[in-house]
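Data first, discussion second: the structure below is written as structure tokens.
In this view, the complex is presented without one of its protein chains, the others remaining in place.
Up next is chain A:
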């Protein structure tokens, strides 16, 4: 027995060779935070240029590279790896497993990422610059008209895809095979459920993305014409393929967030989740619907009326299961005994702001109105409302919830509340005015604009800088917590439930070598 309970290896090689789910979870989380800062720095460049009308700081070519890289890095480098990191840390502990099912592959799927992103970022220094065609990289702008570095971009996307698929396989294998006795599917915490569904989404759509970039590669280098009308291809085909990946992708970035929030709200309301079963079904239906709504990103490309109507109805339908989730969280809070520690603050902000993002999403689903909203700042406001307070606030909430478990220390709660309020104000200041400029007619992805948009853009920029700087505070809080702090108990939160709170804090290097009994 005792020889199994060895600690981590010493030195740098611990991190390179590790197959331990906690180590790999930490690697993912640190990596994702680094990417968050990098992608954030690019957002700062964007906001600085848009601070006032006219070209001041960067030229349009570089501006386009910034918007493109900001999107790619935030989606593939910050949000997705953060959730995989949380999955690595928490899923085995939540289901009573000793580790992930495929530990060596786990090591691989992480270590591909730094190389993928090094490659992606290096394109900025290549002749002709990095990708400048938006994170959606529509052909033919990205094929015939792309910079020479596009090939490297394609290769980087392939690597990210491989990493994601391996991560997803691992999550599925773990959840389906390593649950402790008595941990039936319908007893699993919602974070585990949402990740199971997310993993299936990943396996379904990452190959589609790989297909899209491979077709680009063929068009660029091997004379095919998948996306070139001149050769019998179709530029719109690219968009269909991209969004067949892209729409489920946005749920990949939000479902695990639902899971985190569904753990935190009951904990701090000291009351069980209102409708566990309906939450599980809502997640499943959202995942299903996510496959049949992709063309709502393409209402203006000229799809036939029937298609337009179908995608409009299907999109509107998503509001139903999403509403179920929101109503459930609110019903869970109702008549609870609420306290507002930092995880709860972020979770409550999540519910409010994600709902606002959902509302603008519902507006966008109305196809005729979308003709006015599409490709404007209204859309930018919409998806930042679902991604920043959606995905990112949920990640913060999760980190503040589980950090004592990971480090064995309580973090500086006062500072963490400053972090929350600054992020909350900064985020709203940045993105709320974007609704207005978008409705008033400002297209997205432009480096310069008419004066009528100036005031709101200035407010957005100030909010953006505030939000950006605040994240350095988060870094400080986490580092401080890793090094020192009051000792955390095994269960630092009064109302928390779940197996992860049965192990001591910090969680030992190996947990549940013998499975716990779940009743």
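One rule holds for everything that comes next: contacts are C-beta pairs under 8 Å (C-beta built on N, C-alpha and C of every residue); 3 or more make two chains touch, one makes a residue touch a chain; residues count from 1.
The definition used in the following text is that contacts and distances are computed from a predicted model.
A.B. asks: Which of the following is the UniProt-recorded protein name of the chain this complex doesn't show: "Cytochrome c oxidase subunit 2", "Sulfonate transport system permease protein", "(2Fe-2S)-binding protein" or "L-lactate dehydrogenase complex protein LldE"?
C.D. replies: "Cytochrome c oxidase subunit 2"
A.B. asks: Thinking of the whole complex, not just what is shown, which of A:41, A:118, A:229 or A:414 touches the missing chain?
C.D. replies: Final answer for the missing-chain contact: A:229.
A.B. asks: Among the options A:319, A:466 or A:503, which residue touches the chain absent from this view?
C.D. replies: If we include the chain that is not displayed, A:319 is the one touching it.
A.B. asks: Of A:439, A:466, A:482 or A:518, which one is in contact with the hidden chain?
C.D. replies: A:439
A.B. asks: Considering the complete complex, identify which of A:108, A:138, A:155 or A:291 is in touch with the unshown chain.
C.D. replies: Of all options in A:108, A:138, A:155 or A:291, contact with the hidden chain holds for A:138.
A.B. asks: Where the complex has a chain not shown, which of A:122, A:177 or A:452 is the residue touching it?
C.D. replies: Of all options in A:122, A:177 or A:452, contact with the hidden chain holds for A:452.
A.B. asks: Touching the missing chain, which residues of chain A?
C.D. replies: Output for chain A: 52-56, 60-61, 64, 127-128, 132-134, 138, 140-141, 144-145, 147-148, 228-230, 234-236, 269-278, 300-302, 305, 308-309, 312-313, 316-317, 319-320, 323-324, 326-327, 330-340, 348, 351-352, 355-356, 359-360, 362-363, 366-369, 371-372, 374-376, 436, 439-441, 443-452, 455-456, 458-459, 462, 495.
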